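The complex appears here without one of its protein chains, the remainder shown in place.
By written order: A, B and C. Residues from 1 in each chain.
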């Protein structure tokens, strides 16, 4: 996952002096809380080049504060360790060279304990910097600290996404924690209509946003419909049972190539055992819940399902225009950080509302991740945060059950390669209105 | 290269009965004329998985007529050879399995002579089919024959593109044919302004177009400027000399990764020898012409150059909206099929016109190749022509010096992966108007 | 295939002045005769990195005469073409850099006709050199010419081996030429006993031998038995039918890994169609002949078969010691250059003789290819002929139906990697005598 630098700096909004200090303590603590169920050994493992070890996440977000705030702004600051910039820089080429990503799991040292000490050091100096209300660069500091906290929240999600991959790769199938079984059934999906026309897309500048959400600009949309809820596991099983994975006519050329090379026959984490489908969850293996939103799909699979169903995926602008009209939180957020949420109650009609827009799964859109007209990346290394990824990736909208709540907003643009599926990714259908 | 199925069929326009018969003979003959300079050995070689042997092109386009026209419509037709469908199907999964693309160069048989016999057989039966003016499916036949001819013209371009790759891979550096040296100098690039607003994009239905150019629809554009001419080799050399290939700040993340993995330091076919840059042309190696349009660039290189220059690439809509206003042929088409054209005369101002829009090099745009709103692929196998490639590729506009003239139109959407550069690809700069 | 430099030079034996001139003309002509059945297109194809195009073989053996004889010894000689040394050097690193082996099939030029012209040029100058009976380096010239002719004969075999691979890779399954169907049945294999003790191994110096057959030296052998004939296709089918390819206990670790990665279930060129096993031959596809010697096996498969049968492969010394006792030509050489020979007549007992020692298939031995004690490679580039391959390869003994007759001798050491199977390779069983 990647994101992009804040707009708030220019507008004087998007953060508040008091809040940043409090938020800093709160968010940094949340990160560590997420690690409480883990054994030391769990912190070290990298199962694919995309997955980072837990302890790497813990150190990287701390290095981010060092590199973006302490070194430029805290007078007399000495970096904690001369090699940590090399070890914990993720992809900021303009800052310097870095340890190769596929080898993050080759590092037994620093130990977990040493990384917690590093975090404490950074926290102590950040507290000092944030307390200096008369600093000549106060505005820049607050802006960058805000970005750093949003960055840390992104890594909270990645940390859970990655630890799920690590635990799932283990034949012993350990669980991250206990979670209640999802309950309830999905109601019938309804088609919600949206008029087209010129729509304003992108962040307004009233609150925090990454640079890739800017500038706000006009997009012309034809009239369209969105499904009121997410596609369920049960619906996806129909596609599988109908031979969807063997029929080239549903698939993009690159998708067909991918599923054949990778021998994919189901979403990630699904296994057919003893005559039934199971999937790995953060609470260990469970039978597939037919009413839960389908999750851990590649873009190729989402697109093929939509085509098979005679529908399509929405564009990111269709999604945002619809979400802007009605900010509706995922109705089952209580399952919290840990498992795709069960869907809504069957007895209740959606009554023309969109549900499950936030907090269940990220929704693939058919929009490639490109710059908005007039896009300007932040200057310096922060300009690498988002802009350089604007090629070959697809936008996802909404937010998942492991996304920090502060991260849920209508203009947020998440992005991944179309073959990736280890994130909590699913889909909602769309269609043209004729 | 790939394209997509015609719209003309629905509108009754885009072809004319008399023309199709005449065009068929003319275009089929043109293909064979392009092969005249070649030795038998040249027809057989495949230097990378993307490149096809000349003889494969010759057979594939003939199979296309067999599969799309003779077999469904010519009564009593027997296919010429039971294995040719397997050998010469390119990517139509719904028709059947096919010989793997990377092994097209493993086939010594059928021989070149046998493939010419195959072409003659197909031509004879196509003549019979096209002569039957009372055929019950006359409209579909004319529509499909028209597609088949456009398809053959695409492969005329590919044939030259691929034979250039084959000859360039040979240390003996043989030439395809003699070509005059380019003359003239590039004038100063001017910035041509375009008002924004709602623009109609896509084919109008008055003449032939592929399905991916449809439907015509509205797009909202902010005001913008385009450079009056293409970027020249001389300008690109400045980027190279300034260290552009070593500075990560100009590059997309995937581009930076690509140039480092592939060790690219210059466009394809460029070699530094005896203190000067040379490139391979269809007329053999020549010194780089500083006034000629830079060619054989990946999207990544075009994008990095633009960023280094403080500009950007145009979107495909900006390009089309501008081209629609003023249909201006590449002013140096006389160099014909064989070499990137030299640029315009330096003494002459462009006078607010765009030049080199067609017939020099395909122009990378910043637009990923996606379906237009309401896009409907043709039914059946022809639906695979364009639609299934709408992921991971970028749109190029205009047309190159090896593009058939009938193929040059403002709405034409060519598309390739961002790392590909063996086509005749270059760029024109754009910028926002503020 | 690779071989090694002659010993005859030192001993004054192994060649004869008159013979060399006559042999030169005869052997060079034989090479060209082997190409008569081919179309121009057949000369150009490389189906795997190990396979070379026919025209490359034709040019390489000519370059060998240029590099080893004409350039050092023919006064005033100018090389035919300045780039041919680069194109047609195979692996002589000390001579200079070379075109990468996997790209030999990327060269459409020089054309076949140009290569025949090159051959004629070399022949004309070789005739001049060989006719100069008073040349100061006469001995070295005759020695090197002799090596060059043996080298050319090795490539005669490779040329046929490689063209078989090229034709077999083509779904049209073209044949190289007509060949009679094999007749006769294999008699029962008998066990021939050999006393152990100290044996003299290696070439005696009385006639031509490569450097890797030298020096003659003592080896101590325990008593052993060899099967009187080669393993047949019918016997190998029993192994396949018994599940041999699915049972790890028969296989070397590297063999088990190889057959699983490559998904091998039968020898190369075997295909199961319509309920029966067929294989590709130089005369096109034929039903598997149960009495013919099994061919196109890797070392791993030969070893696994032997283990499954409760036997083992012979060492190269056991083979040579046995062959030295009784020089017996393959009894069915009349099938000539083109197809593994059918086995001997069933009615005739082998009567304690070894049969099929030469001229059917090369026989895998259990001996890794290593230097004989006291081995000295030839000096200069010819020292690269054999010595540098003495690692990771296994010795094969005997000779195949496509081996030139002059190449059949008891001390000849052929060698290939254990996973290779495109040569005409089979096996004979051995066992300990207890």
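Operating definition for what follows: a contact is a pair of C-beta atoms (placed from the backbone, for glycine too) under 8 Å apart; a residue touches a chain by one contact, two chains touch by 3 or more.
Only a predicted model underlies this, so the values are computations on that prediction, with no experimental measurement involved.
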Discussion item. Based on the whole assembly, the unshown chain contacts which displayed chains?
Written reply: A, C
Worksheet item: Any idea which of A:26, A:106 or A:376 touches the chain not displayed?
Response: A:106
Response to the item:
Touch with the missing chain holds, among C:74, C:140 or C:252, for C:252
Worksheet item: Which residue from A:83, A:257 or A:272 sits in contact with the chain not drawn here?
Response: A:83
Worksheet, complete the sentence: Contacts from chain C to the absent chain lie at residues 91, 93-94, 198, 217-222, 248-249, 251-256, 299-300, 303, 366-368, 370-371, 373-374, 383, 388-392, 418, 432
Worksheet item: Which residues does chain A use to touch the chain missing from this display?
Response: 39-45, 47, 55, 83, 86-87, 99, 103, 105-112, 166-167, 169-172, 174
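As a working rule, only the chains that are shown with their structure count from here on.
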Discussion item. So, comparing C-alpha centroids, which chain is the farthest one from chain C?
Written reply: A
Worksheet entry | Distance from chain B to chain A - Cα centre to Cα centre, in angstrom | 38
Worksheet entry | Multi-partner residues of chain C (at least 2 other chains) | none
